[in-house]
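Once you've had a glance at the structure underneath, I'll fire off some questions.
Note that one protein chain of the assembly has been removed; the remaining protein chains are unaltered in position.
This part shows chain A:
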Amino acid sequence: MNRMTEALAIQGLSYRRNQKQILKDVNLTLPTGQIVGLLGANGAGKTTLMRLIAGSAINFRGTIDVAGVTKAPQRKGQISFSAQMAGFNPNWRVGQVADVMTALFPDFRTADFLQLAQLLDLDQKQRIKRLSKGNQRKLQLAVTLSRRAALYLLDEPFDGIDVMTRKAMLSSILRWTPEQATLVISDHHVSDIDQLLDQVVVIKDQTVVAQEAADTIRAKGQSIEAYFESFYGGEQHD
């Protein structure tokens, strides 16, 4: 395996929490420079997998390698995760978030953040707690994309987002993701993101059950949505 061409390499990853198996024997390799859809029903383990990759969840079995780095503290420097502002003070204003991010992450680009905030129509003076759910999602995206990382993890970025806002967010993702970086988007409404994807990874029954190039699926006359649903045949997934 050539490490230079891999953004992520997971081997034999298993994770339990409160006596409950959340993930078991996950193996997953993602190349650099791709947009990847992480698909799975609610509760399938998408968020947990992202938290493990990002180093926010620990005590797992197996190895997680991000851009050649395996230890959690170093791995964090390679990853920009949409949940990284989870602990922020809700009284801070949008503009202050940039100052905090700059202090926390040397790779944070304030100029990019200001452009993104403008493109996404975020008011710099607004307090985080006063933002609508949609605007909180937009702020998360702006913060995540303003870092220069090898791997970007966006956990359900379009949850509660209207069509017009989604378009602006998709453009932001295309414009601000560095060429060599890989971006993983989890979503349970595949049609939100399908035209952006190089490949999809399907999670079911606590593990990765499929990984396929998006255009390979379409070349067989199948939509990404139908492909995803074929793994959850007949089950309620929303």
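Heads up, the rule we're going with is that a residue touches a chain if its C-beta (ideal position, glycine included) is under 8 Å from a C-beta of that chain, and two chains touch if they have at least 3 such contacts; residues count from 1.
In this section, contacts and distances are computed from a predicted model.
One subunit of the complex is not drawn; among "Phosphonate ABC transporter ATP-binding protein", "Aldehyde dehydrogenase", "Branched-chain amino acid transport system permease protein" or "GntR family transcriptional regulator", its UniProt record names it "GntR family transcriptional regulator". Touching the chain that is not shown, out of A:Asp112, A:Asp159 or A:Asp198: A:Asp198 (per the contact rule at the top).
Chain A residues in contact with the hidden partner, per the touch definition given at the top, are 33-35, 167, 170-171, 174-175, 179, 191, 194-198, 214-215, 218-219, 221-225.
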